[in-house]
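With one protein chain removed, the remaining protein chains of the complex are shown where they sit.
Coming up: chain A.
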Amino acid sequence: MTDEMDEIWALYADDGAQALDAMETTLAELEEDAPEDTKAQIGALFRAVHTFKGNSRVLGLANVERVAHLAEDLIGLVRDEGVPLSPEIIDLLVRTGDTLRGMLEETADTQADVSPEPSEGLKADLQALIDRLTGKAPEPEAPEAKAPAPKAEAKNPPEAAPDLPAQKAPEKAEAPEPVAEATPEPQEAPKPEAEPAMDIPEPPQPPKAAKAPAFDPGLAGLLDQLDGGSDFDESFFEDDDDSAEAPADAEDEDATPPPPKVATVAEVTEGKLQTIDPMYQKIFADMAADTIGKIAALVADWSEADSPAAAHKATDGLCYAAGQMSLSDWIGAMQGYVDAGTNGKDATETLLADLRVLYQESVPNEDIPPDAGTADADGSDITSMFAALADLYPEIAEQGMAMRSDTPREDAARRDLSSRIRRLVDPFGFVRLLDAVEDLATATPGSAYQTAELCLYEELLGVERTVPKGTFSQDLIAPSKILGAWCSDRVFDTLQALRAGLDDRSRAGKDWFPDFETLMRQVHHACLNFKIDTASQLTMSLIDLFSRIRIDNQTPDVILLQMGRGFVDTMELVFDALDQGDTPDTSRIEQMFEEATNVCFVASGMVSAKSIETRLGLPPEFHRVMSPESAKSAHVAIEEGLHFYVLRADLNDHDALAQGFFEWITSGLVQMITNVTVFLDNATLFDFLVASSFEEDRMMERLTMLDPSGRNLSMVRALEVKNATDAETQDPDGMEFSLSGDASDSLALLEAVGAISASHALVDHELEQLSSVDVVRDIFDALRDAGMDNLDGKLRGLLRDRLESYGARIQEISEASAQLSSELSHLQQQSMAQRSRPAEVLLRPLKAYVSTHAKKRGNEASVTYVGGDVVLDQLLIEELRDLLKTIVTLRLDAVHAATRFHISIEAESDHVRLEVTDNSPSTAEDPRLDGLRIDLKRRNGDMRSVALPAGAGTRFHLRVPQHLIVLDGMVVRIGRIRYVLPIDAIQRILESDRLLPVTAGTTVCMLNLGEDGLIPVHPLTTWSPPEKGQAHLYVIVASSGRRMAIPVDELLGQQLVKLRQLQGVLASVKDMSGIAVLSGGEVGMVVAVSAIASAVRAA
């Protein structure tokens, strides 16, 4: 609304300035050049002033308009009545022009009318001259005499009294009849062929014009009109004070001969809305839409008591406006209805239909006012529902704010609001919307209410999506607008909450997803609000990806979480840019959308659909329809060297053919990869992508056998399989997986982050030490110890103040350092996460590999597995891939080839445990397996094989050390050595004297935990149990269900450390999994809790 008004005032200022420029130029020409024929200049002068007057009138500037009107009358005498142009007239018009320019500037600036007083003198002079020239007033006695300037004129310095004209005034008998002010404008003066664009508001009065209410020159009325906030009969199109003078003028009109025939506005515009100024077109169109909406609402809910009068009032207003603009077609449609006074429902429906037709014809590019009940609502009027709801939006928003504040609305108030919304919605039977309305009344304050609010707006949006385009005119707020604004307002909070949710990996499944979806939906609507379409699509893609996991209540895997975090980071930048008024860089969003589309292929470790599409040269209808399963089938078929064909089948109406066809493609002779729907005219056909060992002629033969007519089953094309290239294909064994980024790069990054973290940990440690010291006390203690405690009180106070000040600063730095430390830890974890993938990416391709390899040997083999969700480092995945591939290949190639494998993967703190069980009775003796054993042993791992009873198969047990582990550890000191105990393994830490020797004379002891029972004490180094009754510090750790107490001398604190595997002879150090560089630069031994647990179990 404000924008519209500003636009109108800017238009007024611009147009007015142009008019006054034209007036000034023309007057200068007349004054300086004194042309013999002044007709062209007078015409231009009249048009300029007329335009200015019209503009002023439209904006309700009565005082400005009055001055312009007098000037126009004066020029009119010259143009139409034969009054000769005199210097007096020119001077007075120059003065008028100056005054009007001042008025223009003031009104454009204040957007309000000027005060009438300053221009009283000018008006008096103009009126006096007009009167004199028309014989209403006597000629001045002496030409030299100067007209006395009215008092008010003193405020207008440019306005000096003009010289009176030297020439004689025209004879009264020759003088034209006076021009009555209230006479309709077109009768006052002939119009030029082409009126200036703004020069429209002076049409002939329509029949009803005389009863139009007085014009309110204030802006409030105008604003209301544009807002649709007031009834139309108070339109700003109403006439000015001319109408008040109408009776007097009427007499003149009767007394005067008909004015010369001039073109009316109606003639100029041909009575069509399309031909008038675009701004007025828009204003009228808005009014028409508003009126049609009102009438439609009345028709939908007709009441004989009230509706006729209301419909008449609304129509009368629009009819009057149409009259003002000489829109004859609109007048024609409404005049009869208005003249009839009151009308019944039938007549009103007829009128409504006529107005709709007119609107569609007149305003082709604008939204068409909705038809009552054009949506799904059995003749009810959805438009009126939305119109009524619009009144409630502020209250809904207000309630929303209250429900998110500390003082939520009372239940009764909420029920009342819901009840009012329900009454509006109920007739349409939008069941989910009704549920959302109910939730609004019952949702608890806080985020639940916010979700209910979102749900309500989304359901309304659902209705909006089904109504005809154009239902929402400018005055009717669309739910999408409300929703967009609502979500945009809080988008930064939403993104922050999303980030927190994505970082909180402890939450999973059903507890996690609803919040995620709600937040993502809000981002989606905010994106739509800013017209960032790809981002809005991406939010929904991510919702889809996460929701598929939701069903299994799984924790989203690391690839998805990374994608989600990347999305939040990107969107924060995008909305930041928008917030700053910049154009956001959305290229990353495009890239992410592509990634989202391919993520299921990446996560499954399979070749992407895109690479299959490329290799087979598939037609466009197969683009993006291939599922991971189809891609896998196609990949295997390519590797088997099969031929690919696209077959077209018309099956829906041919049951026998359909049955035969499906039996054939599931028989093993051909393999169906995928199929798509093809619409040809009215027929629904299917294109099948199949693979087969058949050559093309053989395939044709088969098709002919199935459908001898060839009409319902045909070959569209035989595909040529392209050679694999690096860009298009993956590992020919189907064991490769594609991941963004390079493993070695991310490893280097992780190393760098680790080095920075370690250095910072040292600084942090020192700062913490410093900040924990009470410096004041320390200094005064030292002074006292040195016998210097007799300090002067003032000196003591000064010293204390300064020391406290330094202490406070150290404390602040320490806190900042702790914050930095936390962020570095987070970064380190993030770097780790980027390198991590679920074991699924290893196991799924292994299944495909086993199947393919067995087929090559004329066998069949399958794989089952558990532990697909175990998260592993990329390097380890690559290592395991080679390891597993070697084992299964040997077993598939064995004399008695394995046909079934079962693999389980389990991750321990420092290693991965695998079991590969097959059903081959062949022994597991092979030099290649020996090589694997030796290699694993060298790296502190292990592999052994066990023959299952009765030749049922072989089980391989593998223990593979993890390459790169970042441990959240508790650093402890035992003697002079520092150890790191994985935090995950620590159950509790306690100081206890309840030690029980197991055997007299040995150090083997149990620790009594009271209700928690006895647990073995496992010293990491040589240790002497404390004397009876003497307490000692113990860390209770657990692994594989086994608990033990590790005695320690001191706890040094929690720290994130990067574990380095022990190599060579060090690999045999008992109970240790590696070393780590600690924050102080010392080396700590990382305790292998799982190994200790095994030892304890064995003992």
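We take it that a residue touches a chain if its C-beta (ideal position, glycine included) is under 8 Å from a C-beta of that chain, and two chains touch if they have at least 3 such contacts; residues count from 1.
Here is the rule we use: contacts and distances are computed from a predicted model.
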Task: Protein name, per the UniProt record, of whichever chain is missing from view ("ABC transporter ATP-binding protein", "Riboflavin transport system permease protein RibX", "ATP synthase subunit b" or "Response regulator") - done: "Response regulator"
- [ ] Touching the absent chain in the whole complex: find that residue among A:P35, A:G82, A:G341 or A:G429.
- [x] A:G429
Open item on the list: I'm checking contacts with the chain that's been left out. Which of A:T342, A:S627 or A:T923 qualifies?
Closed with: A:S627
Task: Hidden-chain contact residue, picked from the options A:L561, A:A596 or A:V1089 - done: A:A596
Open item on the list: In the whole complex, not just what's shown, which of A:V437, A:I482, A:I532 or A:V676 touches the removed chain?
Closed with: A:V676
Task: Interface residues of chain A (partner: the chain not displayed) - done: 376, 428-433, 435, 458, 462-463, 465-466, 524, 536-538, 540-545, 547-548, 550-552, 596-600, 609, 624-630, 633, 651-652, 655, 658, 662, 665-666, 672-677, 679, 682, 684, 686, 688-689
